[in-house]
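Missing here: one protein chain of the complex. Every other protein chain is in place.
What follows is chain A.
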Amino acid sequence: MNDARNTILSRLKTASIDQTMPLARNISNSVNWSSNYKVQLFRTQLQSAQAEIYDATDHSWLMTLQHICQAKYLKNILLSPTTSWGEAIIENSTNLPSLKYYDDPVENWKQTLFEGIEAAFTSTYGGIADTGTLILWPDTQEPRMMSLVPPVHIAVIEKSKIYNSFAEALKAQHWNETELPANILLISGPSKSADIEQTLTYGVHGPKELVVIMV
């Protein structure tokens, strides 16, 4: 295969490149919305992609979570016991469904994850207003399949972390200066498909419902 590598690269390198097109990366057609407007746009965009949005505060979000779990008749919910959000949930778990923790490598409980878990609760790394997008940086505490396998994904986002655009989020969060996680996800609604007659249907392979709590 090394042969293939060298053949391909040497063919590419013999090509004559006469002019390169100037590329201005810092062109600023970027917007700068007020935080209120960003939150409003974020909400509108996510709602138009069939996500459910709840407004809450630092104090009320746990009640919102309880309300969501009850309204959906959830029997269990997967969460991280070690994030500050998870710790708060564990302390106030009386009105919540059975709490499940992702504390084992997936190989040891894949079947249960795929068949037995009804919902997962995760934090987010930020949000994008103009597309209505959650940014997730899954890690050892909140593994990536939490936002993929359970039929309901409940995510909490701090309004202060909603950026105007993806381009702005990259810069503001200094993505190119840090070691990137194994997997970064931008999530903009529940799973969907329009492969049949270009007609939208939700809940194809990922979560059927995306619920976002803004604090």
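By our rule, contacts are C-beta pairs under 8 Å (C-beta built on N, C-alpha and C of every residue); 3 or more make two chains touch, one makes a residue touch a chain; residues count from 1.
Criterion: contacts and distances are computed from a predicted model.
Student: Can you pick, from "L-lactate dehydrogenase complex protein LldF", "Amino acid/amide ABC transporter membrane protein 1, HAAT family", "OmpA/MotB domain protein" or "Phosphate transport system permease protein", the UniProt protein name of the chain not displayed?
Tutor: Missing chain, UniProt protein name: "L-lactate dehydrogenase complex protein LldF".
Student: For the chain left out of this view, which of A:35, A:57, A:95 or A:201 touches it?
Tutor: Only one listed residue reaches the unshown chain, and that is A:201.
Student: Sort through A:61, A:102 or A:121 and give me the one touching the missing partner chain.
Tutor: Per the contact definition at the top, the residue touching the missing chain is A:102.
Student: Touching the missing chain, which residues of chain A?
Tutor: 1-5, 7-9, 11-18, 20-25, 27, 29, 45, 49, 102-107, 110-111, 113-114, 128, 130-133, 139-140, 143-145, 148-149, 165-167, 170-171, 175-176, 180-199, 201-207
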